[in-house]
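The other protein chains are all here in position, but one chain of the complex has been omitted.
Going in written order, the chains are labelled A, B, C, D and E, and every chain counts its residues from 1.
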């Protein structure tokens, strides 16, 4: 079984971290491939709605590239906003799972409630949209931004770790969270250390999504191709979405 | 006051229709500009999640191009999935309104309930996401796909009209809808004829969004720049999202 | 186009303020008429559920009086509890919009969340009912009563202003509100000053409702007359509701 | 213990029926008084939002009249829209229960789900508002209007009975309702016959509310006077709401 | 009329207290019987999910024993988690009401909101499940565990009383609760004293459930036997659930 993890940002260091986290939980017989866009072909980090759209485009590109190379048994979208998840599901019939989705689902099975601890507070709106979409609004009792930018997580020295730990402790103590969901793929390597310090389950979405996709592949369960997630319509005159970079805007009738 | 309407698909015919619908309701003193991507620089139509992401990118491009040319007093995203709405709000401090959003809000003020009648049933999932995001799940009592592709709406002869009318009638009669929301910018020109035949309000999002943006401009109310919708972070090493078309996928540590 | 704004309380000073706020946003070609009950023919202020019912009766009276005089192209109910809104919709087929409704809808388009800042805390229950009715329970992240009675707003010296500003600041800082909704028509004149000080959108419902009604009139969209909002049944033996003031209670079979 | 039931419409026949239904369940030691407005001092029936406001005013009048005569130990608002319920709670500190409220609460304790069968379909919007306010949106699996006007229920010959029975049967068979809630005080006398025919619990709100108020009186539990339901503010210059009938509308600054 | 109250824990002191609280509100003509399991035949207290299942089994035993002895006109499950409520409803066609259910329903009729004050915080999850099941998630504005174990309530000296009062005061002052729901049958005797001190309604579920069952009996309304609550299937080979204590676990195919 081969699972491809797609980091839609261009950080190779983070992509390495993601591949490592996935391999730790994959179990025997599961090949893990972690990919990211070439420099300039995706956002450097995903910290805004503008980035989110670029990330979605990068996910589509990655899935198409993987399909052209033979395809995988399942895909993980390794960015906490789950960019391009619906679009990727249109392109394949194997399982596709986002790391926010996976982390939230698993957290819900470790207790009654969880809290999300993430990078910049400006991304909490996207997290709220996902909680509404996945219907976990009651289970999520808090969501905190630590103020640490995504790319600074690559070097999570003790200070960043203690900052993140502090927010987790607050969520457990003040909000009564039974578990913590880490809100960024770049935090994957902190997961076990945080759990040890906190004494409650800490869920990294990369590991959760990898485990879920592997389980779904073994269950022979993929993506439903009924209507919404059927392959997208192909329109003859249409230039591939990949060429959108040359977009120029034309005023009509102004 | 200048309002720019962004049709994220490449159909100039539809863009003309959109501009016309907006001008009908703009009232004196409002300049309407309707733009769309150059051929190849956006999706031909928005009928899938893959299209949706390309449309979001096209919206960002259009807003940036308009800003570079001096900017407008408000923006309308003239595609029923409201693609790129959150991203566009990050880029400006003036009002930005999507046509799905606008149509739904106005419909809610014409009675207790409404139904959405749109193009392909596969787009109903996106409509459901928007209803959840905008919190109109009780008010929307039905959502129907007519099976008519977006681009076939450019030539809405009597057959398409009767088809659409049939779904609207069903929504009123069987689902008790007080009003109809048209689920595609390409239906703007059918609005008044449908209302005449149905005897209940029929809302075209292009007109609704234009009216709302004009009102917000006069109220001096724009987009909140607090946190989530503040300008997106600019990262020095990052290549503009517009260049994403050259994306190539690199495997790391596979 | 003629829009009639109905202030259901008897304060002529507040009615003047309301008319002024509406004219500021009405744009060219829109005639604004602001009316209120004669002294003794309506509540002095609307600060309780008892007042709310008297206000509803005053709204019905005002609509009937306006219809008798030829009618308007649209109506605004200029009291934050939206008293009589459903009843007024039964009486006409043109748009009728309440200022709470309008302010909430517009606020939702300026960001993700808003807070309501109003007069007495005892009116917050009514606000909660409206949020449930209009389905904005997630978007409204806080609702505060300032403790300032409605009629003291007529003389909003610096102290009242600073009080209100303080609650708004708290909503932005502690509750993360992207925008502020002013919870009383009597606050209309504070709107721009508050927005300047706060740096986030501040929405006055009088302006919002006026803008919405004008847009709906231009869109040729009115009130759905299907079933619930059809003209109320006329029962031959029934004395007009307007005569209810002579009510005497008769015990039957006690 | 003395419980006053307020029928806000002017039908003495219906008021008699209400008193009778209450006495049947009141148990020993409970005095039942059923009142209604004098002819012309209230709506003949409550079948529209316009009627609802007149009914609310009639309820306030009746509570005030009863207080002036010494007051009761509890009040029942005997009209399915629960008009004036919040206002009545402001006026007293003893229990006040509406018949829609009571019927819905009791129905929820007879099974998992219920359906409402009422008079005109145009009143279903009000029922939906109450279900949202009382939070029974999941438990209520259907709501049907029979098309029988309130006043025709006074003479519920076999035809009306069979009509109502038919809707109840449909709710049980097709919607899986565990119980039926009768949506009008005028149906009180049909309750036991319907239950016998249907084989599932049928709940009349008059009986339910009477039982609930009696229980609350024995529990020494009344209406919370904290903030929202504290006595309404008395404003010196204000003419009593009861005089609203002389309302004349004054244009200000038009 | 005979109402049987089932305390599923083995405390006879608490069972006495429950019987007393019920008799206080039962009114003339209502016989109250309060039962509990024999020592060893039920949990000593219900403070965990493990206890909850044992309590459910004890409730089933008690209902069956009462039926064997001729049955009652109605049943109250006198434990705040409402253990075995659905099961008991399968066994009888008369009313069965849980004390959490009853307290919550009555509290909702004393104002807009309430708070639950209970024993150990670990039981709040069960309370949340009940609030979701009964659909009172908006009305319940706070739920507090005092940390006082159930069995220590048998001796509620001044210290425990002041502790409980403190949490109630916080709920009223900080959370704006209009009323207090006592979250344990063992608090029944504190109800009136707390209400006196707090000045808002305090609801004991034992009294509330007794009042509700008595009302339902007088209304001739019982439990719906349609499908879900029909008598449970009897399977020939099955040993009575009451013999489950001899359970031994067998591994199959391990």
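To be clear about the criterion, a residue touches a chain if its C-beta (ideal position, glycine included) is under 8 Å from a C-beta of that chain, and two chains touch if they have at least 3 such contacts.
As the structure is a prediction and not an experimental result, all values here were calculated from the model.
Summarising the interface, chain A meets the missing chain with residues 24-29, 89, 95, 97, 101-102, 105-106, 108-112, 134-139, 172, 176, 178-179, 192, 195, 199-204, 207-208, 210-212, 214-216, 218-229. Although one chain is not displayed, chain E still touches it through residues 10, 12, 15-16, 19-20, 32-45, 47-54, 56-58, 60-62, 65-66, 84, 86-87, 89-91, 120-122, 124-125, 129, 132-133, 149, 151, 227-228, 230, 232-233, 235, 237-239, 241-254.
Please note the rule applied: only the chains that are shown with their structure count from here on.
A simple rule picks the central chain: find each chain's mean C-alpha point, then take the one closest to the mean of all protein C-alpha atoms, which gives C. Distance between chain A and chain C, defined via averaged C-alpha coordinates, is recorded as 44 Å. In this assembly, the C-alpha centroid of chain D lies 29 Å from the C-alpha centroid of chain E. In chain A, the residues that touch at least two other chains are 125, 132.
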